[in-house]
Structure formats: C-alpha cells, structure tokens
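The complex appears here without one of its protein chains, the remainder shown in place.
Right after this comes chain A.
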Amino acid sequence: MADHVLRKDQLEISLHNEKKLIKEGTIKDDNPLDLSEPFRELCDACRKGDLKVCQEKITEGVNINARDPYDYTPLILASLCGHYEVAQLLLESGALCERDTFQGERCLYNALNDRIRNLLLEYDYSKSTDPLQPLAAHISSLLTRDHPGTSDIVVTAEEESLYLHKFILTARSPYFRNKLSIAPDTSTWKLPSTIPPQAFNAAIKYLYFGEAPRDLRSGPGTGFTESEVFAGIDRIAQHLEIQGLVDSILESGDRRLARQRRAIELAKGRDQLEEWFRTNIIHHKIVMETSNADDIKWSRDNPIFADVLLQADELPDDTETLQQASGTNTGSGERAQKSVLFPCHRAMLLRSEFFHTMFASSFREAHLQEHLHIINVDCSPDVLEIILKFLYTERADFPLDIAVDVLFAADMLFIEKLKTKAAVVISTLGSGNMSQAEAAKTRGTKEEDDLDIYAIIRAAWMTRVQRLEEFAARYLAYRLESHIDSPEFAELIQESASRIQGRQETDSIELLDDIRFYLGERFRLRFDDAGLEEMMDGEPQQQANQIETADGDIEKTIQGVEAIDLAEQNHGEQLEHGHSAEKSQKTPEHGSAIRTLNGELVMDEFDQDEMNYQILMDKLDNILEGLNLEA
C-alpha cells in the first residue's frame, strides 16, 4: 500500500529533485509562484476557512494550484489549518494532491487531522482525475457506443468503419469544419488508402478526447511498420490541423508529463467545444411564443448537425400555472408565453441518464423522423442553457439566484455532477457556520436575508442532497435564536418528523438531530479557535496571525452579543446589559468590554455560553412538546 506518509528527509529529497527537473524544463511546474492580489485573498480565505470567499475566488479563475512566496498552496493551507470543507471544495475544483510530488506529499504531511488526511488520500490522482475527465470519457465512449445510435457520418478505412459525429469533427478540426461547411449533408467518407487506418484511428481517438495510444498497433500482421504508422499520423495531423496529436504521442512515455500534456489537451478541447457551443447552439436558439413552438420544423440536414430540439418555456410569474406551462397552450391567457428552442445533439445529451433512457427506449422520441423532435424540458430557458453548457463543456458557472432551479432540473434529468455543483454553490455562497456569518458581517452584508433557508431545506429533501440538508441544519443552528420562535420553524420540524414517520422510524427527527449537533459544534468552536490561535503563534506568517487574532476577538464579542440577544428575548430584565454589550463592541479594547459584561452577568464566558446553549436546547424541547413529538 502506498498510503504511508513519506518521511521528512524523503520529502526534501523529492523537493530537490523536482526543482531540478523544473529548472531543466523537463516538467512543468504544477505550482507556479503567484503574487497577485486575488491569489493572496484566496490564501487568506483558506487560512480562515472562509468558504464563500474561496468559492468566489475559484469562480473568478484564480489558479488554485499556485503557491505563495512561502511555498504554500491553498490546499496546503486549508489542510494545515484544518478546514475540511475548504479542502474539499479545493479538491472538487481540481486542486492537485498527487502522491510522488513534493507539494502533494506536503499536503498529506501537514494535514491537521486524520479526517483531512483521508480526504486528501481519497483525491489522489490515481483515483480522481482531471475535472474534465468525465467529459472526455463520455466523448471517447461515443466511438464505441452503438445504442442508442448517435452517429451521423461513417468513415470507412479498408474493412473497418468508424461511426463518427459531424459536430465533434467540426468543433475539433479546422479541416473538417471547412469540409463539412461546404457539404454539410455528407454522410459517408472514404479514407484514402495511402493513410494507414491505424494512423487515422489514432487521430480520431485524439479528436474524441482519447488517451494517447501507448502502442501504435503497428508491426507484423497490421501491414504497416511503426514508422509508417507514425508518418501517417504526422501527415494526418497536419491534414486535419491537429498538431497536438503528434506531441501527445511523443510524450506518452513519462507519466507526469503525459498527465500535464493531457490536462492541456483536455482544456484546449473543452475550449473548442465551448466555442462551438457558443457560436452554434446558442447562436441558433430560437425564441418564440410557446403556442407556436410546435410549428417549428427543423430538417435533419441542418448546418449545425443538430438531431433534436429542446424546448424550455419562460415562466409566468404565477406559480399556479407552472405545472401546465410546459404543455402546449395552457396558461397563456392574457400575455403570450415565450419559449426557447435549442438545437442539440443526442450524443451529448446522453450524458444525462434521462435522455439516455429516452433515446434508448422505444417511445416516440427514439424514432427518427424527417423533422427533428421537439422535446420539452420542464425548466426555464436560462436553466436549460446552463444544463446544456454543462453537458457540452463541463462548465457549471451559474449565479446563486437560479442555483435551486438548476438543482431541481439536474435532479429531474439525472445529472449527478451538476446537482452536486448546484448544491456546492448553494452551501458555500450561502454562508454556513459562524465564522462565515461573521465574516459576512465584517464585509457589511446581511446574508441571512438573502436566503430562504426553509425553501432550501425542502429542496434538499426533495432532491435528496445530503450535503444541502447538513448545510441547512448548520445554517439554522448558527442562527437558531432568530428562527426558533417563528411558526415556520416549528412547521419545518413537523415536516421533518413526518418525513421520518413516512419511513417508519419514530425514534429520531433528522433535522433536529443535525441542528443539535451543529449547535454543539457552534459552542465548542470557541475552544478550538483558541487552541488554533496558540498554534498560529509559531507561524512566520505575521499577517495571517493578526487576522486570526482579530477574528478570534471579534468572534468572542459577537457571541457575547448574541448571548445578550437571547437574554433579551428570554429575560426582559437583562435588556440593559445587552445594550451595553452592543456598545462595548465598538470600543477598541475588546478584552475589557467582555470583562465588564462577565462581571455583571455571569462568572465567565464559558458560563455564558453554557447558558445560551441551555436556553436554545430548552426551546427546541418546547417546540417538540408543542408538536406532540417524541424525540
């Protein structure tokens, strides 16, 4: 087993070797030095565990694999400071933690606890791969998939036939683009016999995002020598204007080099697809009135080789009519409803299990007809566009305001990755735990208002996203005082209980258990932070240290404030002290303010926390009683 962490001296040797190789130019530096301001902000966020900023910076396009002047990468920082969620986000976004590299080993070596270490090991390159890999794997699989059939051009080379897709060929090769724009209805193509079929095969594999072949299938029995095949590949690469092919074959020897090469190739390929998606599919989308949508006739021979039309209807504001909206002509009473039609390719839609089943079934949609089928997709055009973009390019950048819609649509269409992505967007942009809540406060925004947490949690239940349920529970726990008395909260608890009863498990209410858990975490957090602070003292990173310290202080203050807020609700007579505490927040000397507060009300801050905790727990019990639930 290779999951033993290397010794320190071994680490240093490997660092030295790696530096040397990079200097010689043999390998590319995975972690280039980055002194830009956005990167510095990302690093800071990783130290603090500020998920929101991390997510924002990642979306902005900061290189998450870069390193700061002290050779720290964001992943190392997150793992060193013990921010599990941040580390997870980084890894999901493509941060490298590869065994056998210095930085990778260093992450493992520095991991604060076993939980993080195991997370890192899970994401080792051998298991997870380039984030573009799923897309690449799908496109490669199109070459061998024969049901449902999606091919629209057949290339024959000797006795072998390749069933290909015009839109991939045009997107990936300028040669084919020209060729097919002249004669878009070509459906067969014969390979000149001068090109070895092996070479053409290799080229096609390359166009379809395949790994570079290790073996050129030459030698005895194939009729071509290796050099002939290679020459053929060289020729065909020039012909099809895909120079990357030759390089990728030449560099397939070294594992790391090959990986880097492949990452570049995949990114390039993805960009080509994206470009194609933008200039063709988005360009050709049709906006029209829903009632006329059925009249749209697209022939099979269209310039962008689409073989199916997807229709999404604009939402009227009235939710009442939503269910019928996707039908033909209901709900278009006073003002005409708009619909958008996207010309698409089954080959790419197959990435969704929904479409795969549809096209593989024997229902109407699977039969090919003269005109393209129009298939309704029950979501808004914006969402459908996001979904299509994801299916074609693996890109999933969308704003928070439609994240829930994307979540539902992805759930309906069985696109797990996009669903996860939507859940990530919601659970990171909507702040989760205290430190973020309060980080938000320091930024001067009030995020609690942005988010309808009740809607989120219901969405989580309906789409069965565990991560989102946890997020919502955490969210509620950290702001429990502002929700606990609202009737909506009680209703939610009731709902959660009924969900469970539906499953015939009467002994626990999941949501409540989660809230209690995070409540415990919230009040324990202070000790953890205090401990962390001491550890950070030894760090040379003065800046970070200061921020941490400041953070800690502010946090204490705020908890004080909250305690008072609660006290205010519970015990009227403590109102005054609450005010005084609020004032004290603004005084520069935090320490003395707390002391004053403590002196008046409780023995020390621990007692204060305990009291608050107790109050909240009692309230939860009260709710249960009120709802006649046992838990």
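Here, contacts are C-beta pairs under 8 Å (C-beta built on N, C-alpha and C of every residue); 3 or more make two chains touch, one makes a residue touch a chain; residues count from 1.
The working rule: contacts and distances are computed from a predicted model.
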Listed names "Cullin", "EKC/KEOPS complex subunit BUD32", "Dolichol phosphate-mannose biosynthesis regulatory protein" or "Mediator of RNA polymerase II transcription subunit 20", matching UniProt entry of the absent chain: "Cullin"
From A:15, A:258 or A:366, residue that would touch the chain that is not displayed: A:366
Residue, one of A:122, A:160 or A:353, that touches the chain absent here: A:353
Hidden partner chain, touching residue among A:137, A:375 or A:490: A:375
Positions on chain A where the hidden chain makes contact: 315, 319-320, 322-323, 326, 353-354, 357-358, 360-367, 375-378, 399-405, 407-408, 412, 414, 426, 430, 445-447, 449-452, 454-456, 458-459, 462, 464, 502-503
